[in-house]
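The other protein chains are all here in position, but one chain of the complex has been omitted.
Chain IDs A and B follow the sequence of writing; residue 1 opens each chain.
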Amino acid sequence: MKYFTTVNDVHSVKDLVEDALHFKKDPSCFSNFGKNKTLGLIFLNPSLRTRLSTQKAAMNLGMNVMVMNLDKEGWALEFEDGAIMNGNKAEHIKDAAAVIGQYCDIVGIRCFPGLLSRQEDYSEKVLINFMKHCSIPVVSLESATLHPLQSLADLMTIQETWNKPSKPKVVLSWAPHVKALPQAVANSFSEWMVKSNVDFTITHPAGYELNEEYTKGATITTNQQKGLEGADYVYVKNWSSYMDYGQINCRDEAWMLTKEKLRATNQAKIMHCLPVRRNIEISDQLLDGPDSLTLLQASNRVYAAQAVLKKLIDYRIPEGGNVRVTMGKEKNLS
Amino acid sequence: MKYFTTVNDVHSVKDLVEDALHFKKDPSCFSNFGKNKTLGLIFLNPSLRTRLSTQKAAMNLGMNVMVMNLDKEGWALEFEDGAIMNGNKAEHIKDAAAVIGQYCDIVGIRCFPGLLSRQEDYSEKVLINFMKHCSIPVVSLESATLHPLQSLADLMTIQETWNKPSKPKVVLSWAPHVKALPQAVANSFSEWMVKSNVDFTITHPAGYELNEEYTKGATITTNQQKGLEGADYVYVKNWSSYMDYGQINCRDEAWMLTKEKLRATNQAKIMHCLPVRRNIEISDQLLDGPDSLTLLQASNRVYAAQAVLKKLIDYRIPEGGNVRVTMGKEKNLS
Partner (left out) sequence: MKYFTTVNDVHSVKDLVEDALHFKKDPSCFSNFGKNKTLGLIFLNPSLRTRLSTQKAAMNLGMNVMVMNLDKEGWALEFEDGAIMNGNKAEHIKDAAAVIGQYCDIVGIRCFPGLLSRQEDYSEKVLINFMKHCSIPVVSLESATLHPLQSLADLMTIQETWNKPSKPKVVLSWAPHVKALPQAVANSFSEWMVKSNVDFTITHPAGYELNEEYTKGATITTNQQKGLEGADYVYVKNWSSYMDYGQINCRDEAWMLTKEKLRATNQAKIMHCLPVRRNIEISDQLLDGPDSLTLLQASNRVYAAQAVLKKLIDYRIPEGGNVRVTMGKEKNLS
């Protein structure tokens, strides 16, 4: 695997989840595997979980880590190809990416969308520039449209807490929020769920339909109560409109997940990627109750990242080497 | 010891100082003790000495370190229990603390007071939230009311420079400053001194009385010259008023420590935790003179932190293990 930016980069989702669960049991099992390898973690936006869990994962593998807030500690970046750089942007992303590729063996990059232009955000300019220009394996630390490290940890969390022979019903339930948020976590959770052995439903207000590329195969309903019926897992998340791009079209507080709403479920477990707006997206009662999996999800981020980094390190082994190279489906960057 | 937030967390101050002095002689003596352990250093405020010395201490013990400026690199934090989070705060401190606890073996946290509400600051909301929610050992990197790593280094500095059989006279002398500063260093130095084998005096202008919880046992005088008489050590520090909370009630430049003032002392050594306002708190002549211990204090911060981290790592050894667990008096968090 050279890139980890979407579920489509993964050869076998099942195997990757198993790797992650194995790392959870024995975090030190490959503690020298990354020796003398350097992971660069590049942030263009805030990060708590991703920042710390990915560092921890790399250290568990014996890697060196360099963390950089590129926007604050480096130079203001130009993203346009062919730009005449006479403004405030001091460095072109393609130069920055190429240079970073010289200093690292794997690079992780976080870049949120601007939520002003759907076309621009969904073109994934920053991530694609890194993949094009930095020559080394790239792991998304949440891009404009997807957050695969989160989704892998989410799937892992569902798998380790599910002990019945039947498929669990998993519901992604839109929640209110005071700010316009990216669709990335929702897109990503959806594209992973439809590839997994679960019965997957999405419920959101009208106008909050996600890009079908990610939701194909999911049951979609604008009736939250109906969506929640019989749910085993409820994943709560806000996102701004994809169709009326970046807008907040619904402020209906009734979409907050509360204990009452769970009556229709199968004693559902509650999931959220965090940070969560308490008593706006989900009530304190649920978040602090026994059915919340949010801390487990956060904890699993380490092992998800560890499994991914392990595969990206594998890619660096020269082809003549005696370690099997596990190839993911690589992005066509033409 | 699970927490290091006050002198009351320490089982034996004498033993801890001896540990620190031992680390100073042989910084590498436990260089594998922290192997595969991770220290998270979380800053909500600026830090130079604490940031670097605690990192260095952890590396001396073989630990991994992750440093994070939580306020700038993470999400704006909500501190109120039960808050309806519809404002600018993206994440609740209890979620952030719980998550950080999943990624680290020990966490250090720095959080200054707001100096607007005495009740709020002295409730130590941030620190307590970390102790309550992050499940792992917690070390204060200076909280709203105390700075124990500094005080341990200060005590260590006094001990290693004192070679007489009698007790030294130690004076904490208030100094002017242009800004309203926390009482933390003064509170902390006082609570450590009254538990140590020294003759301890505090001198400050009227209206600058500290919380008696920390000063019980000290001699207190508003007559600086009288306080300094026969002093062996003069610890200079500004703090804002505790009674008229957070206010600057005295701007009298005569409280600055100068060479002339030292005539009444026993050739006293000068101490300050740094950063120091030169020629406002203490004259250049004294700071750059042979009796200044400020650099020694700063240097000792490494070994003080090393002794504390060693004890906090001890705590993580399972009870059935063959390493003796040194238990401190733990905070009652009920």
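Worth pointing out:
By our rule, a contact is a pair of C-beta atoms (placed from the backbone, for glycine too) under 8 Å apart; a residue touches a chain by one contact, two chains touch by 3 or more.
Predicted, not measured: the structure shown is a model, and the values here were computed from it.
Checked against the full complex, the candidates A:Asn86, A:Gln119 or A:Gln267 give a single residue touching the omitted chain, namely A:Asn86.
Looking at B:Thr5, B:Ser47, B:Thr157 or B:Gln306, the residue that reaches the missing chain in the full complex is B:Ser47.
When the full complex is taken into account, the listed residue touching the unshown chain is B:Ala298, out of B:Met66, B:Ile202 or B:Ala298. Counting the whole complex, the residues of chain A in touch with the unshown chain are 36, 38, 40, 64, 66, 68, 70, 72-75, 78, 82-87, 90-92, 95-96, 98-100, 102-104. Seen from chain B, the chain kept out of the figure touches residues 28, 31, 43, 46-49, 51-53, 55-56, 59, 69, 72, 178, 274-280, 284, 287, 294-295, 298-299, 302.
As a working rule, only the chains that are shown with their structure count from here on.
Measuring from the averaged C-alpha position of chain A to that of chain B gives a distance of 39 Å.
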